[in-house]
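Shown next, in structure tokens, is the structure this report addresses.
The complex appears here minus one protein chain, its other protein chains still in place.
Up next, chain A:
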């Protein structure tokens, strides 16, 4: 390859798009490193503290698209205190100062301020796409700045963010000259919006393919929007309440028939079950259906709807669909690849909506199933073994039994054998979440069989350090390990310290790791940041090494300690 001029090599590299492959390419030789770095346009940074924006900018001057992730995953479940970190501001400031022509920014679990958004909107004339997932710290004023200043904006996608809603006129801030929108998602905003502005915006966006509305957009506006945008591919419905005998509803039914490009349907943030029948005509073509936020739809409403969805590939639904309903899914949705069943009432075990039966039916009926997130009230080894026989293509398998230490209710045994069967037969498994009563044995199986595993989430499981060691020793591809409330301690933590350099991060909370062990690890491994989160009332940390650590988060980094840590974080 080195006999070719750089431009030829660069042209070849254009065909290499995956981050992993481009990273590998850059390691081959100095020449390839150089060619690769100048031609790289998209960069993914899984932990914003692993590198600085300055080094990013220095290495990739041609950067156009940046993805950044901030807080650890367990922040989603309130395990990470407020103000822990993950601020995007230094990144945007540094990029703004540079000559980088940023066009796309995707952030997950980061803290974003209105000032950052405003700076972003004014610094990059070609900015096209902003995707914020599970972020916080900004208000609709920041969103307004993006709308007002990004002249060629194509995508504004706000997913599950905590946004302070000033009920301003952010929608009206899109100038009349803005006609480039392809994707607009504001479902997570809580406040009212100017409906007339929304209609006009949609009317002047001929390329609009994806539109996800918030709860404040009523059904009659939906009807008008669909009239303007029958070309939509992805629709998120806001409020879906009306009297089925009304004229507006008839109009909606009529216009929905024209929307035969819709492949993805979500939202229903407010819904009257009697209105669901209007949706049936588009169900035929749906490949993604997300009803997990729809309140008040009963099992039969869901089942009746699903019966029309023969081409479904991904289904996100609430557990009130019941085992029977899952049976209907199994017999209808033969193309199903991904299923997520969420709990509608996580604390009420009296209403056992889905059990192992539903999962077994799905596994038997959906041969293409490769991704599962399943919240249920109970699980048996027998069921898991059956699932493992039926499905050998799992990439993601996340099972959450709502009582996290519940044994197999039939045999009273731990669920080691069941999960063991899953990892044994699913050789491509990349992500696994465990729950139920589990001993060290399940970790022995995981270490033995889950050779492609990249992410593992463990809670209230195991008996001893051996459990964690099986995993660290056996799972060669492990990148992220998060553990809470398990009896794993110093011996497991310190056995193979070099391992953590091959991983992105390790989270351990309410385990049996001492401060002393963390100090040893931090000292021996300068390439790791070892953070201790201590939320107790103490103003200073005890220097006692025997102190059991509340929460520890460690991650590899090229740039040492971060400068923005809050007071309650101790960096060793």
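Criterion: a residue touches a chain if its C-beta (ideal position, glycine included) is under 8 Å from a C-beta of that chain, and two chains touch if they have at least 3 such contacts; residues count from 1.
Keep in mind that, in the parts below, contacts and distances are computed from a predicted model.
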item	value
"Ubiquitin-like protein ATG12", "Auxin-responsive protein", "Calcium and integrin binding 1 (calmyrin)" or "Geranylgeranyl transferase type-2 subunit alpha" - which is the UniProt name of the missing chain	"Auxin-responsive protein"
Per the touch definition above, residue among A:320, A:369 or A:456 touching the missing chain	A:320
Full-complex contact with the absent chain, from A:24, A:207, A:246 or A:260	A:246
Full-complex contact with the absent chain, from A:46, A:191, A:218 or A:281	A:218
Candidates A:26, A:134, A:332 or A:529 - the one touching the absent chain	A:134
Which residue of A:459, A:554 or A:569 touches the chain not shown here	A:459
Where the unshown chain meets chain A, residue by residue	74, 76-79, 134, 160, 218, 239, 241-243, 245-246, 270, 272, 274, 292-296, 318, 320, 342-347, 375, 400, 402-405, 433, 457, 459-460, 462-464, 484-487, 489, 510, 512, 514, 535-538, 542, 544, 546-548, 550
